[in-house]
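A single protein chain has been removed from this complex, and every other one stays in its place.
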Amino acid sequence: MAAMFDHLLHNYEEAAAIALLSIGFCMLLFDRNLLKKVIGLDIMNSGVFLLLADRGYIAGGKAPIMAEAASEAVRYVNPIPAGLVLVGIVVSVSMSALMLALTVRVYQTYRTLDVDHLYMLMSHRRKGGRA
Amino acid sequence: MAKSDSPFRCWLRGELDLSAQLQTAEMPAPPEGERYEPRHHPALIRMIARQSHRLYVALVAVLCAVLFTVLLLTAANLPAYGDGEAPTNNEVSERYVNQGVEETGALNAVAGMMLDYRAFNTLGESFVPFAALCAVTVLMTRGRRKHPLPPEADYADYYADPIVHTMCKVIIPVILVFGTYVLVNGHLSPGGGFSGGAILSSALIIYAMVWGDQRAHGAIREKTVRRTMALAMGFYVVSKTCSFYMGANGMPNPISAGVPGRIFSAGLILPLNVAVGLAVCCTMYSFYMFFRRGAL
Partner (left out) sequence: MSVVQNFPMFSIVLGLLCAIACFAAPRAWGRRITLALLLLSGVMQGCVLWYCYVNQASYRYQLGHYPAPWGSELTAGLLEPGMGLLFSVVMLLSVIGGGRHVGHDVADGKQHLYWVAVDLTLAALLAMCYTDDIFTAYVFIEICTIAACALLAVREGGRNLIASVRYMVFALIGSSLFLIGVVFTYAVTGQLLFPQLRQAVAALWEAGTYRFAMTVAIALMTAGLAVKSGCFPFHGWLPDAHSQATTASSCILSGVIVKGYAVLLIKIICRGLGAQVFMATGAQNVLLLLGLGGMVWCSIDAIFAKRLKVMIAFSSAAQIGYIFMGIGMGTAAGLTAAVLQMVSHAITKPMLFLAGSQLSDASHGRMDFPSLRGAGHRNVPAGILFTVGALSMVGVPLLAGFVPKLYFAREAFALGWQRWPVLLGLAASTVLNVLYFLYTAVLIWLPQEADCRFKPVKPHWDEYLPGFIFAGLNVAMGIHPGPLAALIDRAVALLGR
């Protein structure tokens, strides 16, 4: 247990990423305001990206711009996680834009951003029977 | 204030009050027929919502706590941070770092990996903003009727502010130059299509914000944006298809990698970066315009 805790302290960046991720996840699930859900989503994705970027770090490594060949003296960090984070960021931006467009339309139509309220409206209205 | 005076002089004399212009007006009410009429009393709906909310909160709290604990334990089980011997530093990343310059011609190993080694992944990635643009267009364009443009008075009129207006005239060319630099230097330095395109689009967005979207609509036509986007994405797909086809069928790569470090090197990476940059620029600008006025 103590060894595990020590390792967690050593992996402090990952622990921070997990904390960020959990905050975003809680926001996404707890918050009733649709706009804040979108913000939570972004925080959560930042956590994932931090986690992923950490995995590429090598102590003492430089950014992988190969001005000089890799050798004993010059070590570069792993470029794969950087590329994956880049992909993830593009996906996350697109998703945020889509969610915000949905939010705008919902507000224009129902004048509320409270999701519980929206779901209630929906389940009550279904009794009307019209398609 | 006298009509002949420029706003700048008025502002210098302290006659022009800019604070009123920075306040955004209320959202216009939706047109009749689109407004939703609740069938039940709002108080009843609120009460039921509150009741069901309690159970939900309890369940979700447990879920979040469990997830947090499990993920923390996993973080404690992962290879050590910054460890050069971790499983991720295997033959795959070694080849990207050691032979990347020779094989792709790109000094930036991330660009080489994204646009040459793992190009299929990036091809999919560049279609994510395109798909999102289509979805946003679907959502933000209104129904069958020709939607009216919201009156300009709804928004802060930055054009009247001489500071903003003059500064933007200076800064927009700088942003454009910087964006182009990031775009075409993607294979030599940090940057590339996505970041360069985002920087370029910020210049267009500033233009639309300050000069008003009517003027931006006139200067940057909807058709132009759509054609640029289609051409850039089409070029990307077609050139990558040829490259996939030749690679799979054992044909040699016809485009040489060039001399690493030169601007015209790294084969397809530079044109691909430009294509992605144009597409991203159009996408971001379109997002802004759709949110601002519901149309390009």
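A and B label the chains in the order they appear, each numbered from 1.
One rule holds for everything that comes next: contacts are C-beta pairs under 8 Å (C-beta built on N, C-alpha and C of every residue); 3 or more make two chains touch, one makes a residue touch a chain.
Only a predicted model underlies this, so the values are computations on that prediction, with no experimental measurement involved.
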Query - Residues belonging to chain A that touch the chain removed from view - result: 21, 25, 28-29, 34, 37, 41, 44-45, 48, 51-52, 55, 80-81, 84, 87-88, 91, 94-95, 98-99, 102-103, 105-106, 109-110, 115, 118-119, 121-122, 125-127, 129-131
Requested in this report: Considering the whole complex rather than only what is displayed, give the residues of chain B touching the chain that is not shown.
Outcome: 36, 70-71, 73-74, 77-79, 86-93, 95-96, 103, 116-121, 123-125, 127-128, 130-132, 134-135, 137-139, 141, 143-144, 226-227, 229-230, 233-234, 237-238, 240-241, 243-250, 253
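Here, only the chains that are shown with their structure count from here on.
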Requested in this report: Please compute the C-alpha centroid of chain A, do the same for chain B, then give the distance between them in whole Å.
Outcome: 16
Query raised in the report: Tell me, which parts of chain A touch chain B in their complex?
Result: 4-5, 7-8, 10-15, 17-19, 21-22, 25-26, 29-30, 32, 51, 54-59, 61, 63-67, 69-70, 75-76, 78-83, 86-87, 89-91, 93-95, 97-98, 100-102, 104-105, 108-111, 114, 116-117, 119-121, 124-125, 128
Report task. Would you mind writing out the residues of chain B in touch with chain A in their complex? Result -> 27, 30, 34-36, 38-40, 45-46, 48-49, 52-53, 57, 60, 63-64, 67-68, 71-73, 75-78, 80-84, 86, 88-89, 92-93, 96-98, 100-101, 107-110, 112-114, 118, 121-122, 125-126, 128-129, 131-132, 135-136, 139-140, 188-190, 194, 260, 287, 290-291
